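Quick one: the structure is below, and I'll ask about it shortly.
One chain of protein is taken out of this complex; the other chains stay put.
Just so it is clear, A, B, C and D label the chains in written order, and each chain counts residues from 1 on its own.
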Amino acid sequence: MFLGKVIGTVWSTKKDENLVGAKFLIVKQLDLNLNEKDSFVVAVDSVGAGEGEIVLVATGSSSRQTEITKNKPVDAVIMAIVDKLDIALKEYLVEHQE
Amino acid sequence: MFLGKVIGTVWSTKKDENLVGAKFLIVKQLDLNLNEKDSFVVAVDSVGAGEGEIVLVATGSSSRQTEITKNKPVDAVIMAIVDKLDIALKEYLVEHQE
Amino acid sequence: MFLGKVIGTVWSTKKDENLVGAKFLIVKQLDLNLNEKDSFVVAVDSVGAGEGEIVLVATGSSSRQTEITKNKPVDAVIMAIVDKLDIALKEYLVEHQE
Amino acid sequence: MFLGKVIGTVWSTKKDENLVGAKFLIVKQLDLNLNEKDSFVVAVDSVGAGEGEIVLVATGSSSRQTEITKNKPVDAVIMAIVDKLDIALKEYLVEHQE
Partner (left out) sequence: MFLGKVIGTVWSTKKDENLVGAKFLIVKQLDLNLNEKDSFVVAVDSVGAGEGEIVLVATGSSSRQTEITKNKPVDAVIMAIVDKLDIALKEYLVEHQE
């Protein structure tokens, strides 16, 4: 999985019929200091993630292993919202955005 | 999924027999300002996307999860046409090309 | 899929027993001006592609969705020979090599 | 698989219900001199790896082929702890961290 931050939403009316109701979020990749990288993906949300939240994203066939994404043409899913990172001597507190 | 723009078509007569009728579109990858990157893929269209339209592309095994691509040797599919991106304080209006 | 050009062949005697008879071609990746990039893959041919031809290559699990590659340990397949690219105002004619 | 070093843990309360109990470790990629690269993934632990240990990580659908990760939305798993690398004339001893 990669570490990311939700920064926006993609709206689409004309899409695969199995994707009606799916929420497409724009997720920027983060480094270990929680700084945003340039790269991003559009991922389906399966855990109620909101803008500004730090999340984990699973890609490829693994992204179809949730109730919401099963058998659907999606290759990235948000499957966890991150509370905290523990890294060696450093500790990052991630404040949730309500 | 990645954000892309349809810029052309690939024509092929000699291809896997399961791909007869499939439409191969050239999709350039976009950044969040909707500027084209250098990278591109050739993707099968499953939603009636046209040249100049902003789309979402799913890759890998996920690209075989549409009616049109099921069990076929394709690794990229256009599964949504983008209406609008909402990004934090910015808002991008995507005009559809008819 | 990516756009590529067949530039050679890989010969192997000692290989997985399911791969006996499979033809391994060296395919360089192309940009949209049909110039060769540095990157290349070794792909199994499923459509009778020859040296110098412009082709489409599908990778990953999708490369096992042809008669020739089914259930075999290959992760790249040539599944189409390209006749022509139509790109916006430009048109590229691809001459087949016989 | 890639060679990595466990450097930390990701904590998450709100996640896919099938992931309750899974341990998410931060794994930095290593070069052949065992120096850390910039890139990292968040991987589920299936072998009891601890911080500082050198491990192998399998990604993609292969990461779901362990008892712990089966049918779950994860795309990276630690499936081995490395004892030693033998490279040509060089030999790297990897000391385990207890």
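As a working rule, a contact is a pair of C-beta atoms (placed from the backbone, for glycine too) under 8 Å apart; a residue touches a chain by one contact, two chains touch by 3 or more.
Keep in mind that this is a model prediction, so the values were computed, not measured.
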Candidate in contact with the missing chain, chosen from D:13, D:35 or D:65: D:65
Chain not shown, touching residues in subunit C: 7-16, 18-19, 24, 26, 38, 40-43, 51, 60-61, 63-64, 71-76
Missing-partner contacts on subunit D, residue numbers: 1-3, 31-32, 46-48, 56, 58-66, 69, 77, 79-88
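As a working rule, only the chains that are shown with their structure count from here on.
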Between subunit B and subunit A, distance of the C-alpha-averaged centres to the nearest whole Å: 21
Centre distance in Å when subunit B and subunit D are each reduced to the mean of their C-alpha atoms: 33
Two or more partner chains touched - positions in subunit D: 61
Overall pattern in which the protein chains touch one another (line/ring/star/complete/other): line
Touching chain combinations (by label order): A-B, A-D, B-C
